[in-house]
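Excluded from the complex is one protein chain; the other protein chains are retained at their positions.
Naming follows writing order (A and B), and every chain is counted from residue 1.
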Amino acid sequence: MADTAHHYDETMPLEYRTEESRLNILGFWIFLGAEVALFATLFATYLVLFQRTGHGPTTADLFEIKDVMIETLLLLTSSFTCGLAVFEMRRRRLTGLLVWLLVTLLLGAGFITFEVREFIHYVHEGATIQTSAFLSSFFVLVGTHGAHVSLGIGWMTLIIIQLLQRGFTPRTARKVFIVSLYWHFLDVVWIFIFTLVYLTGMVM
Amino acid sequence: MGANHHHETFPWKHIVGFILSLVLTFAALWIAFSSGLATKAILVGIVVLAVLQAVLQLFMFMHVTESDSGKIQTINMAYSFFIAIVVVAGSIWTMAFVL
Partner (left out) sequence: MKWSEFFVTGEPLIYAADVSIVLTMIGIVFVLTYFKKWKWLWNEWLTTVDHKKIGVMYIISAVLMLFRGGVDALLMRAQLTAPNMKFLDSQHYNEIFTTHGTIMILFMAMPFIIGLMNIVVPLQIGARDVAYPYLNAISFWLFFVGAMLFNIAFVIGGSPDAGWTAYFPLAGNEFSPGVGNNYYAVALQISGIGTLMTGINFLVTILKMRAPGMTLMRMPMFTWTILITCVLIIFAFPVLTVALALMTFDRLFDTQFFTMANGGMSMLWANLFWIWGHPEVYIVILPSFGIFSEVVSTFARKRLFGYKAMVYSIVGIAFLSFIVWVHHFFTMGAGAAVNSFFSITTMAIAVPTGVKIFNWLFTLRKGRIRFTTAMLWSLAFIPNFVIGGVTGVMLAMAAADYQYHNSYFLIAHFHYVLIAGTVFACFAGLHYWYPKMFGHILNERLGKWTFWLFMIGFNICFFPMYFLGLMGMTRRMYTYSAGLGWTPLNVVASVGAALMGIGFIVLCYNIYYSARYGERDMTGDPWDGRTLEWATSSPVAHYNFAVIPEVKDLDAYWEMKKSGKGFEIDEEKLKPIHMPSNSGRPFLISIAFFFAGFGLVFKWFTLAIIAAVFIILGLILRSFDDDDGYYISVDEIKRTERLTGKGA
C-alpha cells in the first residue's frame, strides 16, 4: 500500500497507528465534506424561504436572544471540553478522557433540552412545522442539527462503554478521535445557525 | 503532525481557541444589537465573524492539517466551502425573482 506503517513510529498518536485507522479518519473527513453540502442545502432552503411566512409568525415574532445564547454557550463549551478529551487521550490519561467526554455529553444533553423546550414553546404559540414555508424550513434545518447532536450523544455513549471495557486500543482511540471531529463539526454548523438564522432573523 | 502533543501538559491551544470563539460570538452579538450599523453592514459583519470562527474550530480543535492526509483534508474542506457558497448564494440569487 502507498504508505506503510513505518511512517508512524510509536510516538505517533494512538489513533493514527494502524492503516485502517488512518483510512477511517480520512474517510470521516470526506464525509464531513458531504455534510457541509447537506447543511448548505438546508441553509439555502431556509434563506430562500425565511421571509415567506404566510399567515404565520415572522422571525422577529418568535426568536428570543436569551434562549439562543444559552444554547450557543452550551454547545461552544461542549466543543471545548471535547477538545480537552482528545488532549487527555493523547497524554494517555483514561480518566481524564472519560471525565471530559462525560462533561461533553452532559453539555450536549443540556443543549438538546433547551432546544426541545424552544420548539415546544413555538408550537404552543401556534408556530408548527406546517404553518408556513419559513417555519417548515426553520424546523427542518435546526431540527436536523439537533438530530445530529442527539445521534452524537448516543454514539459517544457507545464509545464510553467501549473505553470502559477495553481501555486504550488503536481502535477505541480512533473512535474517540472521529466522534470528536463530528462534535466539533456540529459546533461549526451551529455557529452558522446562530448567525444566519437567529441573529439575521432578529436584525432583519 | 500530532507528535508534539505528547510533550504538552497544559491545553493552551484549546483554551486560546475557546476564548477566541467566545469573543467572536459576543462580538457578533454586539454587532447585531448594539453597533447601530445598517442592516446590510450587520449581515456582512456577522457572517465574516461566523466564517472566522468556523476556520478557528477547523484549525485549533479539529487539526484539519494533521496527519499525512492533512493536505487532502484541507482541500476537501476548502472545496466543501466552495460548494456551500455556490449552493447558498446561487439559490438565493436564482430564486430572487419569485415573488
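Definition applied: contacts are C-beta pairs under 8 Å (C-beta built on N, C-alpha and C of every residue); 3 or more make two chains touch, one makes a residue touch a chain.
Fair warning: this is a prediction, and the values are worked out from it, not measured in the lab.
Counting contacts over the entire complex, the absent chain touches A, B.
In the complete assembly, the contact with the undisplayed chain comes from A:T53, out of A:T53, A:T81 or A:T104.
Considering the full assembly, A:S137 is the residue among A:T104, A:S137 or A:S180 that touches the omitted chain. For chain A, the list of residues touching the undisplayed chain reads 1-3, 22-24, 26-27, 30-31, 33-35, 37-38, 41-42, 44-45, 48-49, 52-56, 129-137, 140, 158, 162, 171, 175.
Panel shows chain B; residues 69, 72, 79-80, 82-83, 86-87, 90-91, 93-98 of it touch the chain omitted from the view.
As a working rule, only the chains that are shown with their structure count from here on.
Here the CA centre of chain A is 14 Å from the CA centre of chain B. Remark: chain A residues 3, 7, 11-13, 16, 22, 25-26, 29-30, 32-34, 36-37, 39-41, 43-45, 47-48, 65, 69, 72-73, 76-77, 79-80, 82-84, 87, 90-91, 180-181, 184-185, 187-188, 191-192, 194-196, 199-200, 202-204 touch chain B in the complex.
Of all residues in chain B, those touching chain A in their complex are 1-3, 5-6, 8-9, 11, 14, 17-18, 21-22, 25, 28-29, 32-33, 39, 42-43, 46-47, 49-50, 53-54, 57-58, 60-62, 64, 67-69, 72-73, 76-77, 79-81, 83-84, 87-88, 90-92, 95.
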